[in-house]
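First comes the structure, then the notes that go with it.
Every protein chain of the complex appears in place save one, which is left out.
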Amino acid sequence: MRGLTHTIGAGLSTLALAAILSISSAAVDDQQNEPMSINAESVRMLSYDWPILKVGTGSYEAGPTGVTVFQFDKKVLVAADVRGGGPGTVNAPYMDLGYNYAELDTVVFAGGSWYGLEAVTAVATALKDDGVRDGNVFTEDVNIAMSVGSIIFDFGTRRLNEIYPDKRLAQAAFRAAKTGTFPLGAYGAGRFAKSGGFFGCNAFSGQGGAFKQVGDLKVAAFVIANPYGVITDRDGKVAACYTSDKWPDGEVKTSKLMQGFPESRETGTAAVEETASAKNTTVSLIVVNQKMDPADLKRLAVQVHTSMGRGIQPFATQFDGDVLYAVSTGELEKPAFWSPDLGVIASEVMWDALLASVPEQPAAATPNPDQKYNASALKGFAGDYEFSRFASLNISTKDGKLYATASGERTVFGIAHKEATELVPVSAREFMVPGRYPLTFHFEEDGSLMLNPGHWQQHGTRK
Amino acid sequence: MRGLTHTIGAGLSTLALAAILSISSAAVDDQQNEPMSINAESVRMLSYDWPILKVGTGSYEAGPTGVTVFQFDKKVLVAADVRGGGPGTVNAPYMDLGYNYAELDTVVFAGGSWYGLEAVTAVATALKDDGVRDGNVFTEDVNIAMSVGSIIFDFGTRRLNEIYPDKRLAQAAFRAAKTGTFPLGAYGAGRFAKSGGFFGCNAFSGQGGAFKQVGDLKVAAFVIANPYGVITDRDGKVAACYTSDKWPDGEVKTSKLMQGFPESRETGTAAVEETASAKNTTVSLIVVNQKMDPADLKRLAVQVHTSMGRGIQPFATQFDGDVLYAVSTGELEKPAFWSPDLGVIASEVMWDALLASVPEQPAAATPNPDQKYNASALKGFAGDYEFSRFASLNISTKDGKLYATASGERTVFGIAHKEATELVPVSAREFMVPGRYPLTFHFEEDGSLMLNPGHWQQHGTRK
Amino acid sequence: MRGLTHTIGAGLSTLALAAILSISSAAVDDQQNEPMSINAESVRMLSYDWPILKVGTGSYEAGPTGVTVFQFDKKVLVAADVRGGGPGTVNAPYMDLGYNYAELDTVVFAGGSWYGLEAVTAVATALKDDGVRDGNVFTEDVNIAMSVGSIIFDFGTRRLNEIYPDKRLAQAAFRAAKTGTFPLGAYGAGRFAKSGGFFGCNAFSGQGGAFKQVGDLKVAAFVIANPYGVITDRDGKVAACYTSDKWPDGEVKTSKLMQGFPESRETGTAAVEETASAKNTTVSLIVVNQKMDPADLKRLAVQVHTSMGRGIQPFATQFDGDVLYAVSTGELEKPAFWSPDLGVIASEVMWDALLASVPEQPAAATPNPDQKYNASALKGFAGDYEFSRFASLNISTKDGKLYATASGERTVFGIAHKEATELVPVSAREFMVPGRYPLTFHFEEDGSLMLNPGHWQQHGTRK
Partner (left out) sequence: MRGLTHTIGAGLSTLALAAILSISSAAVDDQQNEPMSINAESVRMLSYDWPILKVGTGSYEAGPTGVTVFQFDKKVLVAADVRGGGPGTVNAPYMDLGYNYAELDTVVFAGGSWYGLEAVTAVATALKDDGVRDGNVFTEDVNIAMSVGSIIFDFGTRRLNEIYPDKRLAQAAFRAAKTGTFPLGAYGAGRFAKSGGFFGCNAFSGQGGAFKQVGDLKVAAFVIANPYGVITDRDGKVAACYTSDKWPDGEVKTSKLMQGFPESRETGTAAVEETASAKNTTVSLIVVNQKMDPADLKRLAVQVHTSMGRGIQPFATQFDGDVLYAVSTGELEKPAFWSPDLGVIASEVMWDALLASVPEQPAAATPNPDQKYNASALKGFAGDYEFSRFASLNISTKDGKLYATASGERTVFGIAHKEATELVPVSAREFMVPGRYPLTFHFEEDGSLMLNPGHWQQHGTRK
């Protein structure tokens, strides 16, 4: 604290009446006390050998939602390619100025739609607060931290709260960044990603990564895959989808869905609802160690980003906010490949990363018609459960059956306000609603209600 | 807090080993306890009659540095024009997509260079935290908060610390936003703005605003004037400058400086140093109530921004980061003026705003050759004074005179490391260094050292 | 002719029925036989010493309209800054890719609105046809000709035909390009430029150029000044204007017009008409010999283009199509100035060029009340005169006076269709219409009618 009290006082005649206020935050939503999960490990971890490149991830499991921070241990050159119809970015115009000058420190991806951009700016200030960078521009190398990044939309019907990756979470993830491993699946910024909403797939998605070395060339690709389109493998098959029962059996070929559109999109009620909230976004990062000039790096960004239209179909729609960042660390002074060749190699590493993003889809609960309940047990489940200030469920019993009705501002995974939805027995404390998308109700011992218990669970507290 | 403790525990078999960590911030610079000055009043206040438009300002006086938040009480249409060579922006590409859809909530300007972008994103999350906006995209009107904004460079040689406008300050300023008045001069984001570095003027600058009503048309302009160029009035005169003693007497005409360049730039030592740190930026906002479509609003942004090249010379240099935001509130459904006419009216309001940004320049202290000190008094001033972790001064005495030497990492307002600078007596506790730029030393009763006491003072604590 | 006849015939089984047609051009407007004026000399010529830079100009005097070709004797680096609301460009996106590779051959400016873009592309093909460039990309240096350029709007009410600078004219001007001189005023692409329509000035304008050497640095600026705004000198005075008689006497200060808007725009009938056709454009070229990288060259373009907002007010409106091209010849390997300094020098050279563009305004004819005509003389003038397929005048007599009425599709310099305009005697064969804008009728000996005889005359043939 440097003399602030001196700013108010005698002798400062030119100073107008300055009101030093103690502002009381009147925040309706306050997530400052949410526990943070930092560098959680996935059963699938990418290993890579590139000391300069560090990654930190963080999540609020109560969302769940998260952030992924890529930090470079020296200033690197960056370019970006913005293609989606709803992008979220920080300092994008600067990157387009084409200065041939390594300035980038970090690339930050986050959930939380535009609110998650706080994570991007917070990593810049952490770099300053920690003394890694400052505001010095006298030295030959400008030392101001440059943090860029983008976000995905992970609100809407997919979860029942709007917790977002904030300054606190982002700085914690940044400070935990380390080199060598990267968790694949629903971690970090991809914590509540989904894919395939365009065809009603609504598959759980996540973050992917891949690494390849060709001679001296190193290429790493990372992607937060949250596309409106379906993720597609190199054989043309949809990588993850809750398929419609109106679709033909067997493997689903993306080309059939696309070519057969609009007939191919057969959707149930929940699908239509999800479609209506069709906000998505895939954000990605390609890193090469080959020294490149700004124009070439931009070409790499364009070529790789375009190539992603194979693995995501459709891609770059109005309801996506796709942004790709391309980084050249410049460690490999002598060019190994020229632009289109490097682009092809990088595009394939990116496709590998994309496919690696797909988590194991949670299995639906199995209805058990033999499960019997006594009336008091059912009564014990009845009541009001609150998931957030706008999402609540009323559980009621009638004729020995359990019913759910949305009682808050919004509907809950297809549970409507007016018409009660019958819950199908699974086990002593578990019920489900059949349909295209798994929806499981687990009444906890502590009186709370867990929807879809597991990695993407939503927790309601009894009122 | 919604059930986070449940995310770690038995039965969550699909959850990988998640390390819930308590991160200890190892921040070197921590400004979380700095007092905030909110809505400080200037002796010059702009009054305007436009209820939908609210303004809040905040500053850390210890910087000093600050933030200015413009909030609209309904969603409005926005366009941006990025022209400087070092811009800082949030969501600029989105604004260029040209959707004919009112989405903007706030425009945030801040000091702190790129670190100040945290202020822009923090206002978005405040809008969410406070329940003004959420992540709902099911309703007809998308309800996600949209906060855009830009920053100015106010580090470098101009102040001795690198405090920046952060989330805490920005949210406080946002929450204090009110309509009707706007402080003119060195307040808010313009708290430590400067102008005219290109010609060595180094004048203190600030934030300006102006408002005009023509029939039903309302136009408001706001500007954080921190340009590398000199601010110029409609008669062509430089509005504020510490002129070189090599310049001709009398009024300084900008056209003479510009046309006479490079000869016209006569600078002293400190000026050269400042020039070396020539990072600036002017950010501005033009608001009209006339309903406009996206293309027209963009044209307005371009025309007004271009017109600012009259009042700031040179403008849009590589060392500026100029960005103009144009907002149409759409309250006036029937167009009052077509594009170029509206642009001319708005350009003149912007010039008025620019001229209103110039604060009264602090007067230099007057040397007093008759001032005598006894040895013990001088000794009492000697010592080491720390202004921040990288700026310190050593004060020493020799032969009845006081000398200053930079003892930290950086030089201090032209005080160098190796060669001691003699301090000229002013009064019992005050000294100065003559030269083009005022530099005053005031030894406080409490043992600290105040440089340039007054609105832009820098406070050093004795070690 | 390489074997074309072989493409039709037996044995070409894979070739489908190819119809080789003799197309008869059904062109309504055919200017292939218009005389060309090449490298016409102005009374004011810019001299410059820069052998690598050659200029050729051409015009169809029947328009009048023309083209200006800037040719570099080696490949040079180029950047562009597009700012106006109605630009015409060739290959602008390519220039923004930021390749650090000298590729440019020529910059071409032309009248004729978008039709004049034919001139830009025609110079590229002339470079190929003449063997200067080809399509070879095997050599290290790509040898494809790169010609960029832009156009001004010089149709509308300002002239009575729509002749445009075409391939024929552009290639002739290109082939006549030479170094050392440049005609100032209404020549080349500026042959029928106008300025100041925004305030009803409607001054004749032209092309300007300026050259400056500072040490080893060479800077040349060229501009086709056809702005909606008024051209303004460094004292703030309007450089050329047919002022309104409602304006105060004496010098017209641009700042007064701008600040006083909308009241300051007092216009007569013709002015309103011209305003309605408010299509303009200022295109410009800045050339430096200092070697620059693409990002710096783009910054130079932005800074100089922005600075033109001083000399043209308003500038970059929706009704302009302003484009500035910046070229670095790279002859001066060692940088003489850094970016903002170079920008200031170049901006002043550009202002010089702009002021040099203003031609001497033609004096209005003086009414002579004593001039008498006998009836047969007046009868001899009566008749129908055709200026183009859409502009004709009917001259009639009544009570010893001469009257004009528009008899074609369009009005003629304020002469309307329904209400006859009385012509005021000037001399035996000359008449005029008083008003803000000079309009002179000269009945030629050969029976034709020349409007505004002189440099901008319009020639009507008797039907």
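Every chain is named by a letter (A, B and C) in the order it is written, and numbering of its residues begins at 1.
One rule holds in what follows: contacts are C-beta pairs under 8 Å (C-beta built on N, C-alpha and C of every residue); 3 or more make two chains touch, one makes a residue touch a chain.
Note that the structure is predicted; figures quoted are calculated from it, not measured.
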Self-check item: Chain not shown, its touching partners among those shown
Solution: A, B, C
Self-check item: Touch criterion as defined above, residue of B:32, B:100 or B:427 at the omitted chain
Solution: B:100
Quiz prompt | Touching the absent chain when the full complex is considered, from B:43, B:132 or B:295 | solution = B:295
Self-check item: Absent-chain interface as seen on chain A, which is shown
Solution: 83, 85, 198, 214, 228, 234-236, 255, 258-259, 261-262, 278, 296, 299, 302-303, 306-310, 313-319, 337, 339-341, 343-345, 347-348
Self-check item: Footprint left on chain C by the chain that the document does not show
Solution: 1-8, 11-12, 14-21, 23, 25-30, 32-41, 43, 59, 61, 82, 85-94, 97, 112-115, 117-118, 120-122, 124-126, 128-131, 134-138, 144-147, 153, 155-157, 162, 164, 166-168, 171-172, 175-176, 276-277, 279, 389-390, 410, 450, 453-455, 457
Exercise. Kindly note down the residues of chain B that lie in touch with the hidden chain.
Key: 97-100, 293-295, 298-299
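What we mean here is this: only the chains that are shown with their structure count from here on.
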Exercise. Report the topology of the inter-chain touch graph, choosing from line, ring, star, complete and other.
Key: complete
Self-check item: For chain A paired with chain B, centre-to-centre distance based on mean C-alpha positions, whole Å
Solution: 34
Quiz item: What whole-Å value do you get for the distance between chain A and chain C if each is reduced to the mean of its CA atoms?
Solution: 54
Practice problem: With chain centres taken as the means of their Cα atoms, state the distance from chain B to chain C in Å. | Solution: 43
Quiz item: Residues of chain B touching 2+ other chains?
Solution: 85
